[in-house]
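Here the complex is missing one protein chain, while the rest keep their positions.
Moving on to subunit A:
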Amino acid sequence: MALSRRIFLSTLTATLAAPMVMAQTGKPRVVVVGGGAGGATIARYLAKDSKGALDVVLIEPARTYYTCFFSNLYLGGFQTYESLGHSYGKLATEYGINVVQDYAVGVDRDAKSVTLASGTTLSYDRLVLSPGIDFVENAVPGWSTAAQHIMPHAYKGGSQTQLLQAQMAAMPQGGTFAMVAPPNPYRCPPGPYERISMVAHHFKTNNPTAKILLIDPKETYSKQALFEEGWNIHYPGMITRIGPDMGGGVIEVRPDTMEIVVDGEAEKVDVCNVIPAQRAGNIAAIAGVTDGNWAPVHPDSMLSKADENIYVLGDATNQGDMPKSGFSANSQAKVAANHIRGALTGSTVFPAKYSNTCWSLIAPDDGVKVGASYEPTAEKIASVESFVSQTGEDAALRKATYEESLGWYAGITTDMFG
């Protein structure tokens, strides 16, 4: 991308002197909280398409962002941990985004400002919250974030993913791996089941007598027929799913003794991956834009229903039919970026179109996908067309689907980070 001198100079000042975030540039400022699939994408599109007319600030505590999507492929040994990491360097140097490595801890909606953990206060003309998920307290009796070092959730990218991988690798021969799957709605509907597949692949290679217990409070789940078919073919006898009819919805865990209690019966396990019920990332509730666990948004713009200067993206939102996924957040970010530019720079606002596709890997070269397109209605973002891979597909198609997922990962991470 060609850089104008002006963008390049403002980038230099911003990156060399952190307090410059306070400087009044005279340009409308958009503050983006959270540098994941929603936040990084919208920051990049705002900066790229406004050609210097907007002051874009991205607040993200991590220096390197580790994607949660594709982290299952790392657990299965198909990706390195390093391949999941992405730097914000290009967003700062090539796009002129002021990347601030900090936590947002407060939002003053009347003053239109965000407070950071460092104590800095940043004013905004528009605020974008893309905080991902946090966990509902006491959703799984016996588990809290204090126990995540013993029973990891591994449902946010980064160190939790590494911890779960280390526990899998250290599991004794013939041991038991348990997963407590979350209730709806949660991030990445096929994610827990792809993870089961990848864990099973790891054990098939390294610990063939291991057992996998899947405790699931849901009657049905995404791509169920595809996963069940794949598990029977690739991992016969290894995986036991305990659905709600068998007590999968009545679960307690005991991190101190590494026990799970299903329907009143305690069982000792070796690794326990607890994925609790989820809610919008904390800052959404702090900003007062949530209703219940999630932040309602207008379906044509991702504008919060609680505040006309705040947009919310991705997993944290309640928008209708789109699943909580990185693809969805990336798609929503582009609609919101177009809307914000229209409001602040007078550019044309085009009609909202959304889409999502989720690829899952079941075994080597056995990839499947599900996707849908979405459009705003008066009430919500509604699905208008969907597709899903079919059972019994031939190996060539499954291999092509897996290779397509690798292409998508390269595509979306470039779309996010430049």
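Heads up, the rule we're going with is that a contact is a pair of C-beta atoms (placed from the backbone, for glycine too) under 8 Å apart; a residue touches a chain by one contact, two chains touch by 3 or more; residues count from 1.
Going forward, contacts and distances are computed from a predicted model.
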One chain of this complex is missing from the view, so tell me which of "Ion-translocating oxidoreductase complex subunit C", "Peptidoglycan glycosyltransferase MrdB", "Multiple sugar transport system permease protein" or "Cytochrome c" is its UniProt name.
-> "Cytochrome c"
Any idea which of A:G85, A:G142, A:P185 or A:G288 touches the chain not displayed?
-> A:P185
Which of A:R241, A:K334 or A:R398 sits in contact with the chain that's absent?
-> A:K334
Out of A:D125, A:E228, A:E259 or A:D415, point to the residue that touches the absent chain in the complete complex.
-> A:D415
Subunit A residues that touch the omitted chain in the full complex | 45, 49, 184-185, 189, 218, 220-223, 320-324, 327, 330-331, 334, 338, 348, 350-351, 353, 355-358, 369-373, 375-380, 382-388, 403-408, 410-412, 414-415
